[in-house]
Each structure stands twice: as C-alpha cells, then as structure tokens.
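Following this message is one structure expressed as structure tokens.
The complex appears here minus one protein chain, its other protein chains still in place.
Right, chain A next:
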Amino acid sequence: MKWSELFTSSVGKKFVMGLTGVFLIGFLVVHVGINACIWAMDDGQMFNRAAHFMGATVVIRILEVGLFAGIFLHFIQGLMLEFQNRKKRAIGYQIPMANRGSKWYSRSMGLLGTIILIFLIIHWKQFWIPSRFTELPDVTYDNGNPAPVHDLFGLMKETFSHGWVVIVYVIACISLAYHLLHGFQSAFRSLGVYNSRYLVLINGVGIGFSIIVPLAFAMMPVSMYFNWV
C-alpha cells in the first residue's frame, strides 16, 4: 500500500475530512472563546486585546496558515467527494428514499458546507482582511500595555448595525449547527473510533457542541444589533 493511498482511497478521503473537520472544530473553540470577550461589558477592551494577541505572535501566525490549509483541504475535498459520490448512481429512483433511514442534514453536508463557505468569504472580507492588511483605527488602553491595538470591536459594532448582515450571520450559524450535528460524530467515526463507550460520549458532546457554539456565535451579531453590548 502506497502512502498516498492512505489519503486518496475512498476511506482515505474520509480520513482527510475527519482530520480537517476535527481541526476546524478545535479552531471554533478558540474563535468562540475569544469572541465571547465582547460580553465583558468593558466597551470591547478585553476583546480588542485578545484579538490583538491572536495576530501578534509568530506561533499564532503559523497556526493561522495551518488553519487556512485545513479549511481549503476540507472544502475542496468535501465538494469533490460530493460530486464524485453523486455520479455513482447514474439512474436514480422513481421514489427517493428521502428520510426513510437517514437525517436530511446528514445527506446535505455539501449544501450546508457551501452556505458556510459563502459566509466565510463575506466574513473574511468584513473582518479578517481589514484586521490583517488594511488600516483600522487603533485604540490605546492605559493599563500596563501602552501599545495601540486595532479597534475590531468598533468594526463589529458598525458591521452589525446593518440588519441584513445579522440575518446572513444567523443563517450561517444555523447551517454550521446542522453541519456539526452530523459532522462532529461522523468525524470521529471516520477516524476509526468504534468503541461504544467513546461513541456514546462523542454523540452527547457533539449534540451539545453543535447547539451551544453556533448559538454563541449567532448571539454576537444579534447582541450588537440590539445594542446589548
């Protein structure tokens, strides 16, 4: 068996999806944790400083490159799988099987992922590019660290003052929730976890994660739109 087969056979492709999926889940934990600082009720000070830290060190910059590689691998492989798999049944059924045996969202990973991808492009344009490349107004906090940091909090408040943006973000979060509801446990199966004692745990944690994390993300634009922070 060639090394490449481990990642290019039908089972190997699933390893790629599972590995990148788990990696992206890890990233979501960091991302939601940092963003939750907006609820510190300090006019964004804690959040701006945390966001600054996430761009400040070489280690994190390297992780960021890894993150992009992971996302690209994930969606390119995911979309390729979707299209290859569809071609395996040239003539379909008169009566589709539909929900007799599987959940709609488990069959719609490609669609849900595509919605997330479209959202990501909007999201990068709104936040990642301004914070990394173009100029953003700085703010300085006089508690210990005098260096100015980008006012990402201000950018968030301005962005989420538009209702359509909030709606786009909420739709993306719902898509993410369903993507994870299937994806979380599926990823571990893809990676070969079969012991029922772990599967029970993974199923439970997966459901909790898929509800709590997207809900927390969705609450961010919502709380800004309604001026709760």
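As a working rule, a residue touches a chain if its C-beta (ideal position, glycine included) is under 8 Å from a C-beta of that chain, and two chains touch if they have at least 3 such contacts; residues count from 1.
Throughout what follows, contacts and distances are computed from a predicted model.
Its record in UniProt calls the unshown chain "Succinate dehydrogenase", which is the match among "Anti-sigma regulatory factor", "ABC transporter permease", "Urease accessory protein" or "Succinate dehydrogenase".
Of the candidate positions A:66, A:148 or A:192, contact with the hidden chain is made by A:192.
Only one of the listed residues, A:58, A:91 or A:121, touches the absent chain: A:91. Counting over the whole complex, chain A has residues 1, 3, 5-6, 9-15, 81, 84-98, 100-103, 106-107, 109, 182, 186, 188-194, 196, 199 touching the chain that is not drawn.
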